[in-house]
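One protein chain omitted, others in place.
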Amino acid sequence: MGFLPPNVSSFGHHIDSLFWIITIIVGVAFIIAEGIFLYFIIKYRKKDGVKAEYVAGNVWSQTKWVLIPLAIVIALDFFVDIKTHTAWSEIKGGLPQNQDLKIRITGQQFSWAYTLPGADGQLDTDDDIKKTGELHVPADTNIVFDLEAKDVLHSWFVPALRLKQDAVPGRTIRGWFKVTQPGSYEVMCAEICGVGHTIMKSTMIAHSKEEFAQWVANGGSDTAPGAGGADPFADMAKNLFASGAGDAEKGKALVTAKACMACHNLDGSKTVGPTYKGLFGSKRTVTAGGQDKEVVADEAYLLRSIYEPGAEVVKGYPPAMPPQKGLVSEQEAKDIIEYLKTVK
Amino acid sequence: MSTNQTSHHQMTFVQKYIFSTDHKVIGMQYMITGLIMAFLGGFLAYGFRMQLAFPGEAIPLLGKMTAGQYNEFITMHGTIMIFWVAMPVLLAALGNLLIPIMIGADDMAFPTLNMISYWVFFLSTVVLIASFFVPGGAFAGGWTAYPPLSANGYTAHGWSVGLGGNLWIIAVALEFVAFLIGGINFIVTTFNMRAPGLTWFRLPMMVWMMLSAVLIFMFAVGPLIAGAAMLLLDRTVGTGFYNPAAGGDPILFQHMFWFFGHPEVYVILLPTIGVLAEVMTTFARKPIFGYKMIIYATIGAGFLSFVVWAHHQFIAGIDPRMATFFSITTIMISIPFSLIIFASIATLWKSSITLSTPMLFALGFIGEFLIGGVTGIYLGSSAFDIYVHDTYFVIAHFHYALIPTVFFGGLAAIYFWFPKFIGRMYNETLGKVHFWLTTISFNLVFFPLFFSGMAGEHRRIFDYSMWKSLMTPEIMNIRIISTLALIVLFLSQFIFVFNMIKSALSGPKAEKNPWKSNTLEWQADSPPPHGNFAQTPVVHRGPYEYSVPGRSEDYWPQTSAN
Partner (left out) sequence: MAHTTQTVDISEVPNGRAAMWWVIASEVVIFGGLIMSYLLFRMRYPQWGEYASHTSTPMGALNTLVLLTSSLTVALAHKAATEKNIAATKKYLWFTILGGVIFLIVKSVEYTTEISHGYTITANNFWSFYYAMTGLHAIHVIAGMVAMFLVMQIDVNKGRNLHRVEMAGLYWHFVDIVWIFLFPLLYVAK
């Protein structure tokens, strides 16, 4: 009804109805209290020759005007407690009997990594599907997740699911959800996790059961393996740089403003992500689709690293960077690359 | 301030105003430091609100903001507003100014200790401000300082690593020490130095509330001091108290923080309840409704406040069964505070109200705090909290609890006792303009944020551009309205500053008892000399004997024999 975003989880209706129960209870109480309060202020303004009445409020005939409303407050409190308990027990109190899919969610600075079982339905086997930034799940399925954190606290928050759970390093927190509608939903990090907290975004894509089965059969891809054509980033690079060089000054400002420097640096040291120092034109070993290969860091490579950072990950680094599609425009990417050429 | 009437020897300027042992001067020092810090905290809010309303634009006076600066700003805003504004203004300043004079004493029990308390606090302020200027900048891990982030994620340690954060811990610890030292005086003075006849149930509510607040503070703060020391060791020496890789537990810090953090809310709230009682009875010309009832409710709330802390951690990974317990205790805390608010409203029944500036702020507190109170029910419900935890709903809620408490309560107190401690009257018209501008802009800043929170807007985000669901025109408008209103709110406070300075210099002289009030401070000169009273006052009755039937006057000072 406008205030809360559409709910797509099986248990979200509990939360939404709690919202309305509490709103009605406290709304009515609030209006009565404020109403009496304002009425008194208007009615009992100082008038000449009229003294206030001496009411100390220390006998029952007077205190009952406060204590009876208080008793009503207590009764309503317990009503809210009971409703809360029902909802809480279903969402967090335990796991459903039928656990159709088990997944692992890992929070890390600054992305969510997801591990799904492959065709064998088991986690921690060779055919696990690992994705950073995108969670694919089937709709109408009880999904049990193990939530972990690599470095600091994070909080896995999907508003459309009405679900939030902190991820704590050193602990595995188990929870569950069931998506009722296929679609694409935003996933946030709700606990401050450092300078890149803002960009810690991922997307939950809920497929129909059949679509999801197909997706798993394809090894975690929307299209069957081997269907890819020419490198789209080589074309993009050609088109972008056909009109001349970018603006390195703007690029320098952009890497700061977009919080790239949270993970990358200019001094050659090893932090969350690889350094920018001497990056352009260097040879590097990357892991792509489970295979190591050598590539040269040219414009096309950098564009891919910005828009599909999970495709080729520099060896020795985690696949932690969230894809920047929609965050960095092509013109901005061009300026950034121009700037990176200057970092020697 | 004149000290001629006292027998004290002539003091130099430094003895009188800088290293003074007079409780009134120390109170003013706390007050002025706190108010200056309030402007700093407000300015930080201006910075990050501008970034949210106009992401990526250069901010007037600050320039373009980075994500790192944003985190520093929000962290320091929270830290300053709680520890360097709310605590010094409401607890230290009002307590020091009022406790001795309200109980008829000449000063605190240990004046030198009192002075030391302020200067330790001052030192903590210096350390905190210095932390803005060290390499790496101020602390940026959120004011709650949850490890492992606040321990540099356990990637590096040493004194110089994240110096801003180390200084932040030291500043907060020093500040706690300052208030613990100050607390000695609050307790001992109230216990031992009350004027003859001033029994416990003749004490003004203000004194009761200060006493409860400082006791709650002392019992709550210990574990956090230990916790902060452990965090500092983790950051500097490399211990692993909160490091899961070394067998530590990051959640432990959350428990220690909120074991203090929740009672802390009442440490701030209780002095304001005290202000409310003094101001309302005076301007409604009526006894407080249910004096003893309110005191018992306060004591009850004090105990209850120690068993609600985990409601800040419903989704932190604690045992789900614990959540039910804490949800029930949290919702139960509405009982004592409903009682206090109901009793305040009942006080207005058949009263005779004058809407002076302090009364407006006191009534404003009730009206606005109700919003903070009822929205607390949403958050106390553990299940609904799953959704709104760490969203702007929480931000709106606690600002509706804290701004009425700290600003409305604090301002009511400042206007109310200004004639007493400065000796001149403030300008009533400017005061009313200040009240209305503050109230309207405050509501425009925070009420819309409930709706962005319900839409799922999560906290501590520097730029929402990448979140499609949070970039709708409605939510963007909320950000802009809230930010513009904040600027109005901030600028309105300069009316207050102007009024205070102008009135202190050239306002009309205040008489002893301009509000025709009952409590002891109004029997001393305005401003009271060093030593407060010419003779020890003798107390004959309770503090709120207004409009007693059969008397021609509608007030009855505690000191008058008949």
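Order of writing sets the chain letters: A and B. Residues in each chain are counted from 1.
Simple rule for what comes next: a contact is a pair of C-beta atoms (placed from the backbone, for glycine too) under 8 Å apart; a residue touches a chain by one contact, two chains touch by 3 or more.
If you're wondering where the values come from, they're calculated on a predicted model, not measured in any experiment.
Under the touch definition stated at the start, the shown chains contacted by the missing one in the entire complex are B.
For the options B:F191, B:Y296, B:W436 or B:F494, the residue in contact with the chain missing from this view is B:F191. Check B:G165, B:G240 or B:G431 against the missing chain and you find that the one touching it is B:G240. From the options B:F219, B:F325 or B:F490, the residue with contact to the unseen chain in the full assembly is B:F219.
When the whole complex is considered, the residue among B:I59, B:I116 or B:L252 that touches the unshown chain is B:L252. For subunit B, the residues in touch with the chain missing from this view are 21, 104-113, 180, 183-184, 187-188, 191-195, 218-227, 229-230, 233, 237-241, 246-249, 252, 256, 531, 533, 535-536.
Methods note: only the chains that are shown with their structure count from here on.
Subunit A and subunit B have Cα centroids lying 33 Å from one another. For subunit B in complex with subunit A, the touching residues are 56, 64, 66-68, 71, 140-142, 146-149, 153-155, 244-245, 249-251, 284-293, 315-317, 320-321, 323-324, 327-328, 331-332, 334-335, 338-339, 341-343, 345-355, 363, 366-367, 370-371, 374-375, 377-378, 381-384, 386-387, 389-391, 451, 454-456, 458-463, 465-469, 544, 546-549, 554. On the side of subunit A, the complex with subunit B involves touching residues 3-5, 14-15, 18-19, 22, 25-27, 29-30, 33-34, 36-38, 40-41, 44-47, 50-58, 62-63, 65-67, 69-70, 73-74, 77, 80-81, 83-88, 91-94, 109, 151-153, 155, 157, 159, 162-166, 168-171, 173, 186, 188-199, 201, 253, 256-257, 259, 262, 326-327.
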